[in-house]
Structures are given as C-alpha cells and as structure tokens.
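Only one protein chain is missing from this complex, and each of the others stays in its spot.
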Amino acid sequence: MSSLALINEFLGQPPNASSHGFQIDHILEFCHWFMGALFVGWSAFFIFVLIRFRKRRQPTANHQGVTSGISTHLEFSVVLIEAVLLLGFAIPLWAKRVNQFPPGNEGLLVHVVAQQFSFNYHLPGPDGQFGRRDISFESNANPLGLDPNDPAGKDDIVTTGELHVPVNRPVVAELSSKDVIHDFFLTSMRIAGDAIPGSLIPIWFTPIKTGTYEVICGQLCGLGHYGMKGTLVVDTPQDYEAWLKERAELAGGAQSAPSPSPGAAQPQNKPAASPTPGG
Amino acid sequence: MNNPPDISQDSKEYEEYAHGVQKHVRGYLMVGALLLTFTAITVALSYVHFGTDKANIAIAMLVATIKAGAVAAVFMHLAAEKRLIYRVLIFTGFFVLALFWLTLLAWYDYPIFH
Amino acid sequence: MDSSASVETHHDPHSHAGEHEHHELGFWRKYIFSTDHKVIGIQYGLCGLAFLFLGFCLMMMMRWQLAYPGQAMPVIGKFLPYIFGADSMPDGKMTPDFYNSLGAMHGTIMIFLGVVPLAFAAFGNFVVPLQIGAPDMTFPKVNAASFWAFAVGGVIMLSSFFVPGGAAKGGWTSYTPLAAIDDTGPGRHLVFNGQTLWLIGFIFLITSSLLGAVNFITTIIQLRAKGLTWMRLPFFVWAQFVTAFLLLLAFPPLEAAIIMQLMDRVAHTSFFLPSGLVVNGVPLSISGGGSPLLWQHLFWFLGHPEVYVLILPAFGIVAEILANNSRKPLWGYKSLVFSVLVIGFLSFVVWAHHMWLTGMGSAVSAFFQTTTLLISIPSVIILSAFFISLWGGSIRFNVPMLFTIAFLPMFGIGGLTGIPLAFNSADLYLHDTYYVIAHFHYIVAPGTIFGLFAGVYYWFPKATGRRMSEFWGKVHFWPTLICMNLIFLPMFLQGMAGMHRRWFDGGQGWGVATEHTIWGLTGFQWNHPISWAAWAMGLAQIPFIINFFWSIKHGEKVNDNPWEATTLEWTAPSPPPHGNFVHTPVAYRGPYEYSLPGRERDFTMQNEPVEPTERTRRKPPAEPVLA
Partner (left out) sequence: MEIPYTVSTRPDTGLWNAKIGIWLFLASEVMLFGALFSAYIFLRIDAAPGTWPHGLLNVPVGTMNTAILIISSVTVVLAWAALKMRRYRAYWWYMLATISCGVIFLVVKLGYEWPQKFEHFGVFIKPSALAKYEQYLGNTRRLELGLEPRIQITGHLHGQNAEEYEVALDPVNAEPDNPAMDRPHFFPLPVTDKIATIQKADVQRATMFLPTHSAYFASYFTITGLHGLHVLGGVLVFIYMWLPVSKKVYQRNPEHLANRVEVSGLFWHFVDLVWIFVFPLFYLL
C-alpha cells in the first residue's frame, strides 16, 4: 500500500497513529487515484478536442458527432469502481466502527463531555464504576455534576483538556455535550464523532504510537470554537499507571477540575440530562 | 370534473352539464353527513380504551384517514382528476414518506452502547 | 401560420416593437412594480448580482482574518467600525463573533440571495417563457409577488447586520442548540437580533421561491408553443423544470423547521432543545424534550436538493451555449433529460450524507452512502455528454463559450471530490475540514458562478439589443479562472492536513496547520496565497462590472440573433416587447438543429418548417403536433 499511500502524503495528510486508521487512508487513496485517473483522462480528451475541433481547423461542424458507444463503457466502469469501493470497503468498514466495539472491559471506557469551549473527560477510576452525574450538582468545581453521595463516584477521575490513554489498548469514548453540538476529532487517530447534547455517541480506536496528539473540536460551537482544543497523550502502560495514580491522588473524588467557564452562576435545580438515543 | 364543453349560458350542452352538476350536489351533501358522523365516532372511540394507547392512536388515525380520503376524493374531485395531477401528488406523497421514514430509521439506528 | 415572416423578424432589430407600445404604463408600473416576466427577471438578475458581489466582499474580509489573524485590516479597517459597529471591528480588528457572522452570512447570501435568484429566478424568468414561445408567465401577479417577497427577505437579512450583536453567527446551517442560544440574553432584543431576523428573512425567501416554483412549472406545462413537444424543449427548460420541483417540495420542510426554531427563540419552546442543557454553568429554564438532530434532518432535507438547485440551472445554461458554439447538436439529448430527472428524484433521499458523524448506525449509513453514490452517476453521464458534444464540432471561443468550457473541468473537480465525502468512513476524516469547503466551492464558484457569467454574456443581447465587449470579457475571464484555482486547490491540502472550517484564527493556533508543511508551506501559511488570490479576483471583477453597465447603453448594437442560435427566444425582437413575440411562434423541430447537412446556413431555427427534402430524410412528424 505504500505506493498508494504516497498520494495521501503528497496531499499533506499527517501520518496515522491508530490500528484502524490505515483502512480509512486506503479508501481515501483509492478515491484519489480513481478521481485522478478520471480527471486526467477526461482532461486529455478535453484538451485534444478543444484544439482539434477549434473553428479555424474545423470550419464546419459534423451534425452527427460521435456515434460510438464509448461513453457507455466509461460510465459503466465508473459505476463498477464506485460499487467496489462502496460494497468492498466503505460499508464493511463503517459496520466495524459502529457494531464491533471491543467486548467488556477489554476496552478503556471514557466519557467525553464537551462544553463551550473545552473537553471534559470522566473515567471510572479503580472500581470501574462511573459515578452518577446530575446537572443539579454542577458547579465550577464540579463541572460534570458528579453526585457527591454516590459511592461509585468517589474514586472517579474527571479531567479537563488533557486525557491520557495507554498505547495498544482500545479506547471507547462515549461522546456527549452539556450545551451545544461539538465534534471530537483526532486527526492522527483517524477518528471523529459529534458530541450532541441529549445523546450518547460511542466511538472507538486503538492508538498504536505513543505521543501527544491534538483533539480538535470539529463543529462550530460559538465564538470560542477556533480555540477549542484538547490533548490526547498516548502513554506506555507504566506512564499511564503513573498518571492514573497521580490523578487519583489529587482527585480523591471529582472536585478537582479547573473551571472551564469562569463566571458561571449558581446552578438552579434542573432535570437530569437523560440521554435518549437520537433524542 | 372540468369545464362545461362550452361556457355559453344557453347552449344545449350546458343544460345537460348543469344537470350533471345537480347530480353531484347530492353526493356532496351525503359526504358531508358522513364526515360529521365519523367525527362523532372518533370522539366516542377516544373514550373507549382499546388495551394500549397505541391501539387507540391507530384506530383514531384510521378513521381520520378515511375522512381525509373522502374529502380528497369527493370535495377535491380527486376521484376523477387528470393524470398530471396524480403524478404530482404521487411524488409528493413519496417524498413525505421518505422524509418521515428515513428520519425515523436514522433515529433508532444509533449504535446504542452497553 | 406562415413562419417565413417570423424567421425574417430576427434580422431587423426592434421590428414592430413600436406597435406593441400602445397601452402605455407609467414608469413605476413598467419598471418597478411590473408584472412582465422580462422586467421581473432583470430585477431578480440585478439584485442577484449585487448580492453575489456583497457575499464576495464579506468573504474578502474573512480572507484577511484567515491570512493575518488578529491584525487590524489596512485602509478599510478604519471605516468598517462605523458600518458594522465598534464591537464587531474594534479598531479594525475582527472579533470571533463577527467572523462567524461573516461566514454564516457569506454562505446564506451567496446561496439564497445570490445564486438562487440569479440562476433560477432571473434566468428562469427571462429566458424560459421566451424559449417556450409563451407571451408571459401563467401568473404574472404571483410572479411579481415572488420578487417582492424576495426583496423583503433580502432587506431583513441585510438589516440583521446592524442590530445589537450583529448578524446570525451559527453558520448557514444554523445548527441547534447553538442557533437557539445565540444572540439571546442581556443586550439582545427578543426579535431584532441576528439569528431571529435570519429566520424571519428566510420565511420570506422561502415564500418567494415557492411562488416562483409554482409559476415556472405551470408555465412550462401549459404555455409551450404549438409543436413544442416535451422532447423538443431546450435542455435549459428541462433543468429549470426540475429545479422548480426541487424548490417546491424541499423548501417546505425547512420552512417548518424554521418556524419551530423561531418558536424556540421567541416563545421559548424546545423543539430542538434536549432536557438538561447547561450553558456557561447556568441551566437553561426550558421544558426540554426536543431534539437537535431533528433540525439537522429537516435542514438537510432541503440542504441537499438545494445544492442541485444551485447546479442544475448552470447545467442548462452550459448546455445551450455549448451547442451554440460548437455548432452541433448536444450529444445524447435524451440521456441528458433522463439524467436530470433522476438527479431531481434522488436528491431527496441522500440528505443524511451531511450527518455522517451524528452517530449513524450501519444500516442507515449504508443506505445513504448508496444513494449518494447513485446520484453521482447521472452527473457523470451529463458531464460526459457535454464533453462528447464537442467532438466533431466547429468550436468558437467567444466569452460565453470560454466560461462554459471552464465550467466543465471545474465542476468535474468539485464533483469528483464529492466521492470521498460520500463514503462515511472517508468523510470521517474529511468532515468539516477545508476539503469540504474546496469540494463545494469548486462546484458553486468556478462552476455555477462561471455558468452564470456565461449566461449573462450570452443573453445580454436579448435583454438589451447590445452585446458586451468581447475584449473586456476575456480580461475578466482569464484572471478569474486562474485565481479561482489558486484559491480552492490549496484548500484540498489544508483539508487533508486536518484544518477545519469556521476557524477564526485561520489555523494559526493549531498543530495540524503549523507543524508540517505541504508543498513547502504549512497549512496556515497557505492562507496567504489563497487570500491574495481572492483579492486579486476581486480586482478581476471590475472589468466585468464596468463592461456590464457600460454595454447597456453603449455596447455594440446587434440583430435579434447575434449568436446564430436555434431556440425560440432568438426569434423575438431584442429587447422583446410586452407579449414577447411579433408572431406567435410554432415549433417544427428539435432545439439544436445546427449544421444540418444540405443547408446554406449552419443553424436551423425551431420555427423553420421542415421542407419536403428533409421529410424523406428525417423521422419527426413535419406538421406541428400539440403535446
């Protein structure tokens, strides 16, 4: 595939760092070669025609014009290639994205709660249990509204902006939002998904290279949209454990996240965000 | 039903034509009565409890559709219209259904995670 | 009727024009509140061009911010605060909110106030009745009403720039909840604020389009001249016919959505607002229970047909000019008509390809990926037919033809780059990046806009009796073509690098835009050549504007059929009098009878009877049939 891959690099795509990413790149590569071929082919024909049949060289036109069925073959082949791309690659790949999530606790489950203009991450902590969230508990100190009297939430980890994950382990991120629609986009992981208030949209990927990556908010979400950036740090398992421990210590619960939105007024009591699929 | 063959007042065809209209009038009155009774029926049915709410909704909608059909077919003369108008309406109907059903599918085709 | 007379008429300009001047109308009834389709068409045209130009100017301001984020705009930066208010351009520096306003309004104005009025309403109004040999539209008053609804809508949209908070900033897509909470709160009027005015203006624009669509369809069905059967219609008329249906059936759902968003903003309902929203740490006091995705579905149910509304009229214009200047019939007329109908039909069932990332399951996304690819096939067929039509022609390179020829590959690029977007998994990477921006701009800017330019140059003589200057036309064409590509090609690179749309800082603050270089420049640095090209293109429009207005009075006088074309509009005097035709035309043959063998002229107009010699040689019935 490396020969194919050239075209994406040529077009400026940064390297891939996730296990499934190369499949996405393949589709792009095929598309670009396919488009390139069509474009070059047609352009060649086009330019030839323009020169060959210009008025000076061809004073009188031929009423009949082309009689061969060449175009039919061409259109048919376009259909064929598109069909192959669709059935052979696109549909199966998407099915894998949305239907084959890593089973049980094999994947690292994290809740991503976007807000103007930052990403909050909610991890279950050692007990593997997510604490209950209710917006009636929300405050600057507790941006996700973790229920303080829910035992499951005691050891939960809430961070804003930066998320650490171990390399070579599937990450399952459940996307949601507090206010408007955002989009959780990881260029190098070749993964993205909208964070829509009122819904939970799970996405998953497996980072295969350690390093620090940029999380982009891909959906217009207000005046701070252009600056809504997060970081994803892919650690070696050891570093990851270290990070977890450190977070857990200074967490000791959820009341630790720096306030993402200064000037937030005292919350009144509101119904809990009840994520209904699609609603 | 369209224009009389000739729109002059006194012509022979016109007489027949007016007569034809006269016949229709009775039909209109009957349909009107039918609609009123069906309205009564809908109201009555809503106080009967058919097991689930869904059943009630389905039945009420069924009656409503019958009424709507009557209005369209008789009052709006769709029972005997020109092909062109049928074509337009068929496409429209198709697109409304597309709008509704595809949205509905997308609605519940989400990757619910567990 | 003897057609020889009507054939003659196109040699002496203004023949009999005088005798149609009785029943004098005052200036106002004649030029302002006219019900004559030609006047209305021209009104639409001028407004459309003006709005295009405005949208262009907004964009040039954005391009400054993208290339030099945070820097005060030179020269005009001093005056802009006086126009848009000091809180949007404090000492010439753009605020993020104002940038978002510009982006949203650029999109809205270009599409709904620029291209639709020009491509559909203006050309449709002026050309269609002439091409089908009709005296006017079926409902002239409705036609005028349509224009005035449009005018009111336009004024409301414009006025929204000058209310506290400025114009709508939620993007032309106005996704909720953002659009529902924008422009609310202290200092914002309940009704006179950007987003609400955007919604209200839209209701007028939709009304205008619906009235127009009804009128067009009825006209094309009812007022075709004697003998002008469906398969003898110029392709342009077919394109307008399908476009009208798209507007007629796709706009109402958006109207419903807009009414609901209006309720959300003014009556504080929550059609599109789910329960439990917390904005800035403050829970919203709403009933909740609504759905943000409902808006997206209703919006894109219009949104996709709308994009074909932008391109089909351009296809039509291109087809006419292509046949005329290659002096031969369009290749595969039947398949062209068929393709356009298929596009029209399919465009109603592909909309969700704008929503790939909203958590779509495999089944539905498979469905929409398939339909999206299916709809690209007719486009391929149409473009191929256009290319092949050139073969064996005798191509004249006048200005309309130049723009037409440029249209083909430009649309090709735009269309082809739609294909990766059509695959859910590939779009996963490209969604909302500049790749998408480049994709559709290649179609609407060097595509549609070029088609419109071509149409303006082509039908200008029919409207004024004068021709625009060829020389200045070329001076307009070449720089515009080059700049267009300098602008939009690099955007593909930026998109592949992961640069996103609607970035106020042009990517300055982002790794993807600054860390690695493509073709020698980082994604962010590419903004400089792009922006400079955009401004250069602005200069390149000056010859056009001058040429346009100058030619109205001083252009070279021409006869009724300067391009030696075949379709019926060229049998009318130019400018056509009230009622259009001196002799009601009758069509005896197809629309593109160029270079018929055994004729002294290389074009045979639709109203020329078929001679006995031909009869033996050609199938179609000679005597005019009504159909």
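Lettered A, B and C in written order, each chain numbered from 1.
Keep in mind that, in the parts below, contacts are C-beta pairs under 8 Å (C-beta built on N, C-alpha and C of every residue); 3 or more make two chains touch, one makes a residue touch a chain.
What you see is a predicted model, and the numbers here were worked out from it, not measured in a lab.
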Q: Quick one: say which of C:Leu52, C:Ala179, C:Leu249 or C:Ala422 touches the chain that got left out.
A: C:Leu249
Q. Among C:Arg63, C:His439 or C:His578, which residue is in contact with the omitted chain in the full complex?
A. C:His578
Q: Please give every residue of chain B in contact with the chain that is not shown.
A: 2-4, 7, 9, 17-18, 21-22, 24-25, 28-29, 31-32, 35-36, 39-40, 42-43, 46-47, 49, 53, 56-57, 60-61, 63-64, 67-68, 71-72, 75-76, 82, 84-85, 88-89, 91-93, 95-96, 99-100, 103-104, 107
Q: Identify the residues of chain C touching the omitted chain, counting contacts across the whole complex.
A: 135-140, 142, 210, 213-215, 217-218, 221-223, 248-253, 255-257, 259-260, 263, 267-271, 275, 285-287, 289-291, 294, 298, 301, 578-579, 626-627
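Keep this in mind: only the chains that are shown with their structure count from here on.
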Q: Report back the single chain whose CA centre is most distant from the CA centre of chain B.
A: A
Q | Rounded Å distance between chain B and chain C, as computed from the means of their C-alpha atoms | A | 37
Q: Could you grab the centroid distance between chain A and chain B? Build each centroid from C-alpha atoms only and quote it in angstrom.
A: 47
Q) Can you list the chain C residues in contact with two or more other chains? A) 293, 359-362, 365
Q) Among the residues of chain B, which are close enough to touch at least two other chains? A) 106-107, 110-111
Q. Which positions of chain C touch chain B when the two form their complex?
A. 221, 245, 249, 253, 293-294, 297, 301, 345, 348-349, 352, 355, 359-365, 367
Q.
If we count contacts the way the header does, which residues on chain B are in touch with chain C in the complex?
A. 84, 91-92, 95, 98-99, 102-103, 105-107, 109-111
(Q) Using the touch definition from the top, list the residues of chain C that touch chain A in their complex. (A) 95-97, 100, 169-171, 175, 177-178, 181-182, 274-285, 288-289, 291-293, 326-329, 331-332, 357-362, 365-366, 369-370, 373, 376-377, 380-381, 383-385, 387-397, 405, 408-409, 412-413, 416-417, 419-420, 423-426, 428-433, 492-494, 496-498, 500-505, 509-512, 516, 518-519, 523, 594-597, 602
